[in-house]
Every structure is written in structure tokens, then in C-alpha cells.
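A protein chain is absent from this complex, but the other protein chains hold their places.
So that you can tell them apart, the chains are marked A, B, C, D, E, F and G in the order they are listed, and the count of residues begins at 1 in each.
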Amino acid sequence: MTPHTALIVSLLLPIAFGPIIALCGSRPNLRDSLTVVAGLLTFGTVCTLIPAVQAGGVAELNVLEFVPGLALSFHVEPLGMIFALVASGLWIVTSLYGFGYMRGHHEIDQTRFFFFFAVAITAALGVAYARNLLTLFVFYEVLTFSTYPLVTHARTTDALRGGRVYLGILVSTSVSFLLLAVIWTYVATGTLDFTPGGILAGNVEGNSLYVLLALFAFGTGKAALMPFHRWLPAAMVAPTPVSALLHAVAVVKAGVFTVLKIIVYIFGIDLLAETGTSVWLMYVAGGTVVISSLIAMTKDNLKARLAYSTVSQLSYIVLGAALATDWGIIGGGMHIVMHAFGKITLFFCAGAINVALHKTEISDMVGIGKQMPFTMIAFFIGALSVIGVPPLGGSWSKWYLALGAVDAGQLVFVAVLMISSLLNIMYLIPIPIRAFFPGALPKPAAAGTAATDHGHTDHGHGDGIHEAPILMVGPLLFTAFGCIVLFFYAEPVFRLIAPIVGR
Amino acid sequence: METIDIASWVVLMLGAIFCVIGGIGLHRLPDFFSRLHGAGITDTLGAGLILFGLMLQAGLTLITVKLVFILAILWLTSPTSTHAIAKAARLAGLEPKLDTSDDASEGAS
Amino acid sequence: MILPGLINYWVVVFLMMSGFYVVMSTGNLVKKMVGLTLFQTSVFIFYITMGKVAGGTAPILAAPGTSYSNPLPHVLILTAIVVGIATTAVGMALIIRIKEAYGTIEDDEIQAAEQS
Amino acid sequence: MSDQPILRVIAKMFIPFLMLFALYVQFHGDFGPGGGFQAGVIFAAALVLYALIFGTEQAKRVAHPQALQLLVAFGVLLYAGTGVAGILMGGNFLDYGALDHHDPVHGQHLGILLVELGVGITVTTVMTSTFFIFSARKKP
Amino acid sequence: MELINQHLPILQIVVPLIAAPLCIILRRRQLVWVFAVVVTWACLAMAGGLMLQVLSQGPISYHLGGWEPPWGIEYRVDAVNAFILILVSLIGAVVLLYAPASIEAELPEARASLFYTAYLLCFTGLLGMTITGDAFNVFVFLEVSSLSTYALIAMGTDRRALAASFQYLIMGTIGATFFVIGIGLLYMMTGTLNMADMAIRLQPVLATRTVLAAFAFLTVGLSLKLALFPLHLWLPNAYAYAPSVVTSFIAATATKVSVYVFLRFFYGIFGREYAFDTLHLEYFLVPLGLLGVFVASTVAVFQSNLKRLLAYSSIAQVGYMVVGIGLVSVTGLTATLVHLFNHAVMKGALFLALGCIVMRLGTVELGELRGIGKRMPVTMAAFVFGGLSLIGVPLTVGFISKWYLVSAALERGWWPVAVLVLLGSLLAVAYIWKVVETAYFHEPEGKTADATEAPLTLLLPTWILIGATLYFGATATFTAGLARAGAEALMGGLAP
Amino acid sequence: MLEMTDLVDLALLLFLAVLAITIAKQRNLFVVVIVMGFYSLVSAALFTVLDAVDVAFTEAAVGAGISTVIMLATLLMVGTEEKTPSQPRILPLLAVVVTGAFLVFGTLDMPHYGDPQAPIHQHVAPRYIEVSGDEIGVPNIVTSVLASYRGYDTLGETVVIFTAGVAVLMLMGQALRFRQRDGDA
Amino acid sequence: MSRLFSLVIILFGTWLLWSGIYQPLTIGFGVGSCLFVAWLASRMGIGDAEGHPVHLIPKLILYIPWLVWAIVKANIDVARRILNPRLPISPRMVKVKGTQRDDLGRVIYANSITLTPGTVTVDLQGDELTVHALTAEAEADLLTGDMDGRVTRLQGTKG
Partner (left out) sequence: MFAATMAAVLVTMILALGRAVLGPTTYDRILGVNMAGTKTVLLIAVLGFLTGRPDFLDLALIYVFLNFIGTLAVLKFIEHGDLARNAGDGE
């Protein structure tokens, strides 16, 4: 398969399977196996692109001339490669997990669920392969709209409200800021192609550059930069597989990926480094890191806590991009991968707990380690990876980010990283600890609510192992394992990313 | 030629005078039904004389024929219209303002 | 003598505007239509006025050397008159239907009927 | 209203001449004021007068609504057909000169005659049927 | 064939024109429908043919009656109106496919053959307005289309259709009369009615007050017709209570053609220099357009009748077009022209989707549509796609329009305009999403409980237009290319 | 002699103004319609004075004839009294005054009434006057222009009338029902 | 049938008088038009004795001058009264019987009354005419029955 074909096939596979999946709605087993097949095929195809990327050859493909002079065009470059790999790879895992979750939870309209799932993956791949800003924007929006039905899957009033916030913020920011910035860029430079070294230099100067950067940064609402982060916790009304894939992997990563790409290929890190345009963005990102970590600590709902954790982690990447140094970019890129594995593990665990024990509040989870040992071990590993403790993948990216901060001379952000790690420990580690060692730590204030929920709590204190279905536990163990592997085999990831900045 | 011009001039003027008199009548006469008579003057003799004067001007041509047609139709239709209006007014309940004085006193004058 | 050249136009403008005013101010649909007709008729007068040539006569060929008024506005207005009557007919048909449906042809009463 | 003798008698005398006048206007539009449209309106006025005096139902027996409808269409078709004939004869649409290659002026004349007739027919029938429709409506 | 090619411009109009009276003669409703369908599709083919001719040979001038232009009436087809012709005939042809099933459900009585006659007349009128190169001829065909529109609108089942139609009649006639006054003034100063000739002869007298008055009257008259805020009052009711077929057709075409005439007059006859450099019409158009966008969109958010909602959205969309005109650049005009097409396609599709709902439920009140997404998935999917396009989501035509409009605003350096345009489309999210939530986030109840999917005859045309929405949204080279060609022609002025 | 026609012209215009005011003030719709019919008649007379005999013909036939009849037929069904307007009508007046002022403003640069040098008498029309006799062979120039030079407009006009007929049929439907009954029988 | 024929003849005569253009085509149109109108008239049923009183024409020629003279007299009378500052009028209603055979005759009578200013026929019911007279003299004139007799005689002889 030539890179071109691989590109097309990988893009078309999920979307082609979408309708087939939808048609097989009446036969769940066939449908689910098809989903897995689609995932595997897609991932395989994406993998075939790796050699081409590593060889430096960029596969380029113009599909449609969107408007005269601006085509929907695709190529593969290292950053996109990483993102595509993560998204398509984790799709398989998530699908498997999703079958377990959806069946275990007796969710309605599973067909529709998997259909939109497939569309979302296509959109994510589209974002990853985008050759120019327009293409990126197009798939960015498609991603927003195709995930909306997933977020509101439950169709409850809560889901509806969450969906409104989700859509409202994402669409508002993208339309009013991002699109404006895109068109501005086009009007100013006459091109939207992602070009190494950036295209803005010489075309946009002075204050406009600040405005443009702001438009891009805040316009990419999916990057969840404060104050436009509200959608992320709101979207946690979604079923857990959605939260896992889309809000740990596809959607949020599409956001930070966009920021990275824009900074690298549109602004060019040299331009930013010279002009210092992005310094303010570092502070915003740093602020987001710290503040959302603090908010996370106040959340008793597990998914909400994870959501704020995600907000915080995403800003690492934005920070890495804003640092505009080689190491910062590399750190950001790697963090996409590392955080994806770590956070998806955590979400999987949250879902598994929900399915097995019907628990969503952290204060109810005291002592569940007995019932769900595998799950909670995986949770522990994932948490450590997110915190950035060796020997887990997360440590690498944090390391490089810190290097980047030093490089940029912004030592304050090294401190931010440290503080954030501490905060991560404070809000993540207590969960597995108390799961395994009930009473080991003082109960947080929120635990008081458990008393009112007595009947429920009882249910959790049954004897013996009460794990979630194998289809759920399997994937989460796999991703947890992935976190470990990524520490030892971070080299390939690094080698994939490094060429962006010419290393 | 001269005489015809003069004649037509006289006729036209007479017609004009009758027209205006009818118009004045339309305002002087006290109620709707008596005003019908004022209108009658302009429609019959006023219009007739003027058209006749024009005929004299035109001489024996098709124009005269047309004027004759106009006059004929006018004289056919105008009483009909007048009648129609009067009848409608009466149907609608409009009563003429009749002379209340003794019939004899009027006859004596 | 040519009378001060614009007085005619001003009167015509007055006519047009009185028609326009009737349309705008009345709530009675029939009167609105009448106002519209008034407006349109006045516009016709406007066109015809501008087609007049001092000393000209009707544009029907007569003895050579005769000066004629401009026939083009006449043609246009013939068309416009037809359009006017067509509009009137359709408008009147609508009014009758409205009367049948609402029992009134006053704008505000129709609106009141809708609100209740 | 036919029980009103004055109106009835006068109208009866009147209507044939009105119709004749309409046709006169129709066919003399070339020479003097008038033409298809005016003729149509006058002809319609004659029919309206008849309907006023003798009642719409009676008038409908004379001018059958269905026939009127067909004639409405026919008038337009006559006009447009004359135009199309221009195309078929090698000219542009409505190019009457093409109707008679030897004598374009005659062609023009012929064309004008036909289109005026088309206008006249359409106008008459539309106006008449409009009046019929209006007057047949029962008072709500 | 040669004959047809040569006479294509006039056949474009005359074929439906002759077909209309033939419909009366044919009488039988199915027969009439088949006939009308054949005619409209033939018109579409002819419009395509004209476009090809224009692209290969440049503007076509057709002399009606064989008289040279200033003396006779001229048909002038260039890139701009060939584009509009395609648009109108496309919508007309597709919507007509939809008509039989829909009007049987909605028309109070069997007036089908007359309905098709009026439809064809409206179609003819719109095409005629577009193709002509003669100022007064525009008025004549404007009235043909308007009169038939009044009748068509009044065919709605709700009695409000009558009141709405009458209101439209009054406003439309006032608009047309203003237009006639404007033309009269122009004629007075130039002595000609041919647009191209007028453009030339107007140049020396541009500075006069009379031309200014003509300009003002044309502006107001046309603004009434194209429902520019705040002269839009006739539109919501007219669209809301007309039969769905009619709404789809009119909403998709009538205001578009008016916009075209607007362009023709201001760019073609008065010329860009006069309209914009001297009189600064843009300072009037752009604020009004934006105001229209915001006010109408906000009102739309609070509508409970979906047709009214979309009607207000149409007013807002007209606002965008007007903004595009006011930006006075090739890109701005491209935005307007491309939006003409795009909006026609998507709004047509949306109203057709509503027609499907009306057919099954007899209502488009939002409160009665709970859970409709479950019962009529295909219809609602069409609605959602159309709605996404209205919002301006990428891969739909709405995005293309927005792209050009914002580009034009930024090119001119009017970034607040760009921002406002984008913010305006967020309001579209609000009103579209209201519908989506009702349709998908409630269990079917009441009328919707036992609704079924609309028949294929309705779905097919709806999806043809949705397909166009998506196709031209994904690859706008065709539409945008034509629009750009048209925009360049307009910027260059009409004078040969 | 010319002075007289101008005088007549002005007198008729003043009549029209008086009639227009009457129409505006009158509440009885019946009277309004009659006066409107008369307005048409007077304007037709004015057209004659202004040499537009064809137009006068048409306006008389339409305005005073058919149009009045149709309006009366409508009044039969809808009643004759206009309700007193409840609210003051400031806005319309304002709009009208502004529009009118603008028109008057526009007249200021117009060629004067009757001016033979006005552009409209210089450009297109002269050709009609000069050669239509030879080209068309019809003495009435208006007919030549109407039916031949601008014959297409007249086709449009016919279609407008046709449209009106169709519209009325659609709206009132009487004749159609009649036809169907007939057809079924 | 003969009446229809006479109608055509009269119509055609009228046409010729109106037309003034005597080319074959125009005259041909004239013939066609007259036939068409006659056809329609017969369809309408208005070509009968009442609507097409061709038989009265000879006598009318005698009657009309008398009528015109009556009109002139009445006109002058009424005009004098209008111009008289005292306005010497005394309006009154009067009913008279028409002695004519049929409606046609009564209509001629009624219209003649209306044509002479000073008297207006307000109503015609059966053979009874209600007349509004402006003055006593006009009433008196009317009551002499002079006009009534003349109109009756207009029809009378034909039996």
C-alpha cells in the first residue's frame, strides 16, 4: 500500500463502516465485531504510514477543491502521525470497552452510538492529517458535531444541559475566534498550508500577532484553555467510553494538537520566540494548569475530577506549545500520547466501577479495591502516569516540558509543573489508596454524603471479587500496561516527533 | 364658412352657459331630488348644444357622425342614470324635500 | 407659454403621496387597496407628464412635420395600468376571502382575532 | 334587475353597440387610440353590463365559464404562438417581420393584429370571469 | 438543435410561459403535473446550456422581435444571471417533484391544475426578471411572479395565509411602485430603458438630484422586495402560512432574484463608483444587513412555529447577502452570489423537510414535534443537515458563504463586521438546536406518537437539495467559481 | 391655444388633488370607491390633455369601468364602513412626508415639463416617431411600440392579466367548482 | 330572424360610420364583428323587439324634434328659476299613469320625462310612473298627458 492509498483508506475506513454498522443495528454481535474489524483495519493502515513519515517523505493528497484555491488536502507529518496513531489505536480498545460498558449498562440506541463513534474517529483522523488550516478547521467542526450525539446519548435533562454547554462553547469559540483567525490568516498570507517555519512571519506583525494568537488559542475551545474549559466537565454526562475516548483522546487531543500545529506550522516557533508573542499564553496555560487542579480536588464525582484533571493536563501541552522551544514542542507532542494512555485508563476504570458497583462518587469508593482489584490497580498505574512518576510514560513528557521551560528561560513554569504534579498526587492518589486501604486516610469532607446513601454503599461492600465484564477490564488493563511500556519504549515516539523541530 | 363659425360660436356659448347654470343649480337647489334637475340641464341642453356647436365646426364628416353618436348615447343614458340614482335614493329611504306650502299659492304666482 | 416647468410634477408628487398615505394610514383593507390604486394611478400621471412635449400632439401619425409627444411612456403606462388592475382584482379576491375567514376587514381586528 | 324596465330596455339596446364598439376598438388600434387591451376591457364591460341587468347566472349561460377559461389560455397562447412563429420562420421571438419574408411591413401588420387579438381575448375573458366569480359569491 | 441553441435565452422564458396556459387546457391534475415537471426540468437544462454558452462565448444578447437594443427589448445573459437562472430553475424543478403529494395534503380543495399554472407563472416571472436586460421588463415580470405568489401563498390552509398574502400584496405592490418611480426617474434622465444603454447615458447626469432620487426609490423598492430589515414585515407570515411547496420555492428563489436585481441596478446601472464611492451605500447596507441578522435571528430563537422560525432566519440570511453587497469587492460580491445559491438550496431543503412534517402531523408547532426525530428519522436528518448548513458548519454550503463573507470583510479591514457576521451565525445555532433538542430529546407523544416517515416522493426532492447542500459544501469550485465570475463581471460594470 | 391646454392640465391636476384628499378623508367606502372611479376618469381626461390618448382610453375603461365594478362587488360582500382609526397615524405621515420631500427634491433637476430638449425626447423615442411608419406600417406609434418594438412587454402584460385570472380563480374557486360539476355530469 | 338581419345591417352601418377606413381587411373585420355581435346578442336574447326597436324608427323621426323642443323649453324654464335669486321652486312628487302598451313604450315615456328638466322619473312600477317635479308648472305640463299621448302614438299604429 502506497502512502497515498493508506491515507485515503485510513480516512475512509471508519466513515465507510459507519453506515454498515448502522445497518447491522438489529444484530448486535455482527455490529460489534464489524466495529472492531474497522478499528483494526484503520489502525493497521495508519501504521503503514509510519515508515513514510520517518523517511521524511510526506504523503500529500488533495481531495476536493473546497473553494477555488483552497483544497481539502491531507498529508502526514510527525505530529499528525502521532495523533492518528493514538486516536485509531485507542479506538479499538475503546470499542471493546464500549461493548462491555454499553451492554453492561443496557444503554439505548447502541447502534447510533457506534455510528457516531465511527464518524468521530474519521473526523479525528481528518484533523490529524490536515494539510492546511481549513481542512483542520473543517474536521474540527465535524468532530464537534459528530460527538454531540455521543455526549447527549442518555437523553436525560442532564444530558441535554451538558450537551448544550458542550456544543455552545465549542461552536461559539470555534466559529467566532478560530474561523475568524483562519480567514484572517488566509486574507493576510494567501495560504493556509501548514508550512515548516510558519507562514505568518512577514505578513502579520505587531499587535495583530497577539490578537491572532489569542484568537487561535481561545478559538481552539477543545484545548480547554481557561476560561473556555466549562464544556469539558459538562460533557462528562456522556457514557464513559465516550468520555474516555473523546475526552481523553480524540476531542481534547484534537484541540491541543491544533494548538501545537498552529504554533509550529502557522506561527513558527522562531517567530514566537523572537517576538515573545506567546508569553502571555504561557501564563494562561500555567494558570489553567494550577487552577483546574485545585478545582479537581473539590470534586467528589470521579468523572468530574478526572475532567478537571484533563483540563489541567491539556494546558501542559498548550504550555509546551507556547514555550515555543524545541523541547517544549516535543514535550507537548509526547504528552499527547502519554496523557492519552494515562487518562483513558482512568476513565475506563471510572466506567468499570460505575458498571460493576454503580458508584460515581469518590466518597463511595472506599474499600472497593477488594471487589475490583484489577481495576483499581490499573487506576493506580494510570494515576501515576498522569502525575509523571517514573517508570511510567507520563514522566517523559513532563521532563521534556520542563526542559522546554528552562530553554525558554521561563523557570517559573518549571515551578508550575512541580506544583501541578503535587496537586495531581493529592487528588488522584487518595482514590486507589482508599480503595485498597479503607480508613488509611482521613475521610474527605465530602464523604459525609455517603451516609445518606447507605443502601448503595452496602451494595459495594459485598464479599469477593465483583469486577466489571471482561470486555471492560481487558482494555483498561491493556492501556495501563501501555503506560508502562511507553516509559521503556518512549524512543519511537520521540523519534517520530523530533523531526518537527529538526532534531 | 363665416356664418357657420359664428353660429357654432353662439351655440357653443349657449351650451357653455347652460352647463354652468346647471352646475350652479347643483349647488343652489335645496335637496338631492331637486338637484337632479340641475344636473339634467347640463346633461341635456348643455351637452347637446356644445356637441352641436362642435358638429357645426366639423361639418359633414365622420367626426360629426361620431358626435351624433355621442349625443344620442348621452341622451339615452343620462336619463337612465338619473332615474337609477333617484330610484336608488328613494329605495334607500331618502325622502324628497317637498314644498310644504299650499299648492294653490304656488299655482297663483 | 410653458408654465413654470415643475409645478405639474409637484402636484403629481402630492397625488402619489396622498395615495401612499392612504395605504399606510388606514386599517381598512379595501381602503388600502383604493389607496394603492390611487398611488399607482398617480405614478401613471407622472410618467405621462414627462412624456409630454410642448406643442406636440398625440403620437398617431398625421401630416408630416407634426411634432408628437413621446410614445414610450404611454406604452409603459399601458402595461402598468394592466398590472394595476390585475393587482386590484387579486387584492379584492383576497379581501373577500379574508372577510369570509375573519368576519372583518379591519387590520387591527384581524390581528386581535389571531391573538385570541 | 331585469324587473326594472327602464334599465332593462336601455341596456338591451345598448349592449350590441357596446360590443361592436369594443371590436371596433380592437381592429382600429392601428389607426387610432385603442387596441387589444382596451377592446378587451370594453367587451368585458358589455358582458358585465349584461350580467348586471340580467343576473350572473343568465350571463354565464351566454359566456360559459369553462369556455372563458379556455379562451383565457387561448389568448396567451395566441400571443406567444405568434412569437414562436417568428422563431420558426427564421427570425427572433416576436419578430413579425419574419412572418412575411417578402414584405416585412406586412408581416409586422399581421403580427400586430394577431397579438392584439390575443391580448383582447385574454383581457375580455379574464375580466369577465373575474366579475362572474365576484358576483356569484354569496355575501358572508 | 441549432435553432434551439440560438434562441436559448428566450426559450428559457417562453417555454414555461406557454406551458402555463396549456396547464389550464390540460386540466387533469396528474397530466398537468407531469407536464409541468417536464417543463421545469427542460428549463433547468436550458439554464445549464445558457451557462455553457456564456462561459464559452461571453455574454449573450438576444434581441426580442429582432429590434436592436435601445429600441427593442434585449435579453442579456452573462455570468451573473446565468447563475441565477440555474438556481431558480434548479429549485423550481426539484420542488415541483415534491408538489403532488404535498398539495394533496395541504390544499383545501382540489385546485391542483391551477396551482401548477400559478407555480409555472411564478417560475416564469422569476426567470424573466433575471434574464432581461431591460429595466421596465423587470417590472413586468416582477409582477407576474408577485401576483402568482400572492395566490400561491393564500392557498395555505390556515386563514392567516390570507391575511399574510394580503399584507404581502400591499407591501409588494408598494415596493413595485417605488421601483417603477425609480425607473421612471432614470428614464427621464437618460431616455432609455435598456440597462446597458442606461448605464452609459447615466454617467453624465449622475450628479443630478433626480438620479439621486431614483437611486433612493430603487433602493427602497427593491429592499421591500428582498425583505431587507426593517422592510421585512411581510415575509414571516407569508412564509409561515403558505403551503410548504410554495414556501420552499419562494423562500429559495424570490428574495434571491430580488437581490440579483438589486445588484444589477446598483453595480450594473449606477455603477460602483456612484453607488459606493460617491453615495456610500455601504454605510447604509452593512449596518442594516447586520442589524437584520441579529434582530431576525433573535426573533427566530423565540418562535415556536418552525416555518416562522425559518422565515426569520431567511431575513437574517438576506442580511448576510446585503452585507456582502455592501463590502464592495469581488470577494464580497462572490459571497453574496454564492450565498444566494447556497441559501436557496439549504432553505429550500429545510422548508421541504417541514413540508414532510406538515404532511404527517399537520402542524409545525415546536411543542407538538416532541420526539419526531424517532418517528421520521430521514426527514429530521434532512432538517438537521439543513440546519447545520444554516449555522455554517464546514462541509455544508453555509460554511462556504460565511467563508467568503468574512474574507471579504477582513480584506476590507472591517474586522468588526467579520466578528459580527460570525457571532450572528451563533444565533443560528440557538434556533436550530432548539428544534434538534425537541426532535431528539423527547419521547414521541401526542401527534408524533404514531407519525410515520414521509413518503419517498417527498423525501427524494428534499434529499436532492440536501445532497446539493452537502456536495456544494464540500466542493464549492463550481458555485464559487461561477459566483466569482459573476462578481468580477459586476465589479466591472455593465457597460460593454 | 397652448395656454389653454396647460391651464386645463393644471385644472385637472387640481381636481385630482381635491379628489385625492376626499378619498383620504372619506370613511364611507362606497363613496371612496366611487370617487376613486371618478379619479380615474379625470386622470384619463388629463392623459388626453397630455396627448396620451391610448392611455386615456385604457385608464377610463379600467379605472372607471372594470376596476370600480370589481371594487363595488367586493364592497357588497364586505360592508361599506371604515372603522375610525384608533391610534394616531404619525408614522405613516412621517414616512409619506419624507418620501414626498425626496421626490420633490428629485424633481429639482428634472427637465421641465414639456421641454422638447429633455433626454427622453432625444434618445429612443425619436426613432419610433421617425421610422415606425415605414418599419411597421401602422399610423399609431403607440401601437407600433406596444406590439412590436416592445411587444415582449405586452406579452408580459398579457401574462400578468392571465396570472390575475388564475389567481382569482384559485382564490375564489367558484368557476372551477362549476366546471367540475359540469365535467362530471 | 329578420330582426336579427336588421340588427346586423344597422351594426354594420354603424361600423362603417365609425371606422372611416375602407380597406378590404378592415371592412372584412367589420362584417365578422357584426356577425359575431349579432350572434352573441341572439344568444343573450337581446335582439328582440324590446332591445332592437327598429320598427319605431320612422315615427321616432317625428317624435324627436318635438321632444327636443320640449327639452329646450323646459331647460330655459328651469335655468331661469335657478338663476332667480328667490329660487321659486316647489318640489313635489306626482304619480301618472302611462297609457303605452308595453314596457318599451313606458320606458320611452319615462326617459322623455327625465330628459326634460323639471321632471324626473323616480320610479316605474307596472304602468304607474312616480315623477319628481321641480315646479307646479312642470307638474301641470305633465298632467296634460301630451307627452304620454305622443309616446303612445309612437307605438300605436302597428297594432
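Here, contacts are C-beta pairs under 8 Å (C-beta built on N, C-alpha and C of every residue); 3 or more make two chains touch, one makes a residue touch a chain.
Note that the structure is a prediction, hence the values are computed from the model and not measured.
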Residues in subunit F touching the chain absent from view: 1, 4-5, 8, 11, 15, 18-19, 22, 27-28, 30-31, 34-35, 37-38, 41-42, 44-45, 48-49, 53, 56-57, 60-61, 64-65, 68-69, 72, 75-76, 79-81
Listed in rising order, the subunit B residues that touch the chain left out are 8-9, 12-13, 15-17, 19-20, 22-24, 26-27, 32, 35-36, 39, 42-43, 46-47, 50-51, 53-54, 57-58, 63, 66-67, 69-70, 73-74, 77-78, 80-82, 84-85, 87-89, 91-94
Going by the touch rule given at the top, which residues of subunit C touch the chain that is not shown? 57-58, 60, 62
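Keep this in mind: only the chains that are shown with their structure count from here on.
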Shared touching partners of subunit B and subunit C are D
Where are there more C-beta contacts: C-E or D-F? D-F
Greatest Cα-centre separation from subunit B belongs to chain A
Inter-centroid spacing, subunit D versus subunit A (mean Cα positions, whole Å): 78
Taking the mean of the C-alpha atoms as each chain's centre, how many Å separate subunit D from subunit G? 30
Per-residue overlap in subunit A, given as positions that touch at least 2 other chains: none
Multi-partner residues of subunit G (each touching 2 or more other chains): 14, 18, 110-111, 121, 124
For this entry, which pairs of chains touch? A-E, B-D, B-G, C-D, C-E, C-F, D-E, D-F, D-G, E-F
The answer for subunit E against subunit C in the complex is residues 136, 139-140, 143, 147, 150-151, 154, 159-160, 162-163, 165-166, 169-170, 173-174, 176-177, 180-181, 184, 187-188, 193
Any idea which subunit E residues touch subunit F in the complex? 17, 20-21, 24, 27, 64-65, 67, 70-73, 109-111, 114-115, 117-118, 121, 124-125, 128, 134, 136-137, 140-141, 143-144, 147-148, 150-152, 154-155, 181, 185, 187-193, 201, 205, 208-214, 216-217
Can you name the residues of subunit E that touch subunit D in the complex? 3, 7, 10, 14, 17-18, 20-22, 24-25, 62-66
